[in-house]
Every structure is written in C-alpha cells, then in structure tokens.
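Note that this complex is displayed minus one protein chain, with the remaining chains in position.
Showing subunit A:
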C-alpha cells in the first residue's frame, strides 16, 4: 500500500471526522446510554431513576422468560444459518454449472435480496395466512393444520422459512462468486483425479470455498440475531403472548411495550457483548484465514 504524506497534520483527522461523528452519534453515545441505564431502574413515566447496580442483569439472566427466548434465539439462529447457507450453497453450485441462460437464472435467485425484511415478513405472513395462504393449504394436504400466531411451532416454522428465504440470495451471491474464483483447471485436474462428483466437491471445491464460508457464517449469525427483527415483528403482529420471539425483539418488547427501560438496556448490553465476542472471532478467523493463490 502506498503511503500518502499529508501537508498538514490536522487534515487526516478532518477527513476522518464525518465517519467518527457518525460512529459517535449513532453507536457510541447510544451504547454508553444503554450501559448507563442498565444500572438504573427507570420510572416508566420519566419521573426519575434509581441506581440498582447489577439487579437488572441478575433479573434478566435468572428470569425463565429470558431463558426461553434465548433458547429459541439459539435454535432459530442455528437453523437460519445452517439452512440459508446450505440451500444457497446448493443453488450456487447448480448455478455455476448452468451454461445457457445463466444470467437470467442468477437474477431470479438474487432478486429477493432487494426485498426489505418487513416486506419479506409481510410476504411470509401472506404465504402462511390462515385463510388464503398457499403454504397453509399446501401443508394441509399432508394433514398439517398450520395455525400461525397460535401454535408456537407453526409460528416458528413460518418465521424460520421467511428468514431463510430472505437470506439465501446474499449467501448465494457470495458462494457463486467464490465458486467462480476457483480455478477451472484445478476443477478439471480434480475431474481427472476423481470420478465421483460428490467426493470432488467435498475434497476440492468445499475446502477452497472455506474462506467464503467462514465469512458468511458470521454474517448469517448476525443476520439471524438482529436483522430478522422486521420479520419477527410482522409475523407475531404485536401479539407476542406465547409466540416465539428473538432476543432483539424482546429488547424492544420490554423497553417500549413493557416500559422496563432498565431491564431492556441490560438485555441490549448483553447482546452488545455477544456481538463484540462474535466480532473478535470474526477478525481472528479472517486474520488466520488461509489465502489461496
């Protein structure tokens, strides 16, 4: 990398200022506020606050409700990540082999990327609608009477399906470009060395896709944790009741529906810590990531 010498020693700071300002205003400051309010019990009507130390954290972590939501989030994240990565990889491998109409096929697979999460949630709601939803009709043929918003499992299923569907295009784009980055002659050499296409995939193609895979794994975990908020919100229709929700959604529920700002802040601090750990893992992996040339 070429080093640039600035005439004035203040110029670099000036150039960095907009970015720093954005980070400070939209991240550092709210984060600091959240950390601070996580130690206080806020009056719901804003008449004052009482310092309660770590009570908010102990309350949160010991509540059975939080445990239930955390377990659901873990299961939800696992399935969203596993399924959206798996299906996207399968589609990318197939798309990579398409010769005719490749660009049309790829565009078809990618357009979902442009759909905003709440809209995706809405489409999911329509697909799984009790009265007009084609998915409900479809599963009814197999004797499964889906009741979205009533049955815990059915609701989770709809949420998961929508979340996976929404995430596949992103993974697909990355996997496809990863596949196209694998030297054609390496694949040809493998086809001479190994008869079984499946074995070739697992011994040559898959290991060479690993860097892309690591990266996507982190992206997908983050997605399942945070970006599915819109989907969850539309599907549970503000009626959390007994419905499955994720940790991020619970932060919103407790804070803005339940007016428990302190508890909600404590939860978001816990989430921040998780993201922090995830980020460290990601950087470690990326640094140690094998660069194939």
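In the analysis below, a contact is a pair of C-beta atoms (placed from the backbone, for glycine too) under 8 Å apart; a residue touches a chain by one contact, two chains touch by 3 or more; residues count from 1.
The definition used in the following text is that contacts and distances are computed from a predicted model.
One chain of the assembly is not displayed; among "YeeE/YedE family protein", "Sn-glycerol-3-phosphate import ATP-binding protein UgpC", "ATP synthase epsilon chain" or "TonB-dependent receptor plug domain-containing protein", its UniProt protein name is "Sn-glycerol-3-phosphate import ATP-binding protein UgpC". Checked against the full complex, the candidates A:163, A:208 or A:251 give a single residue touching the omitted chain, namely A:208. Within the set A:98, A:186 or A:273, the residue that contacts the chain not displayed is A:186.
Residue-level contact of subunit A with the missing chain is found at 183, 185-186, 188-196, 199, 203-204, 207-208, 210, 290-293.
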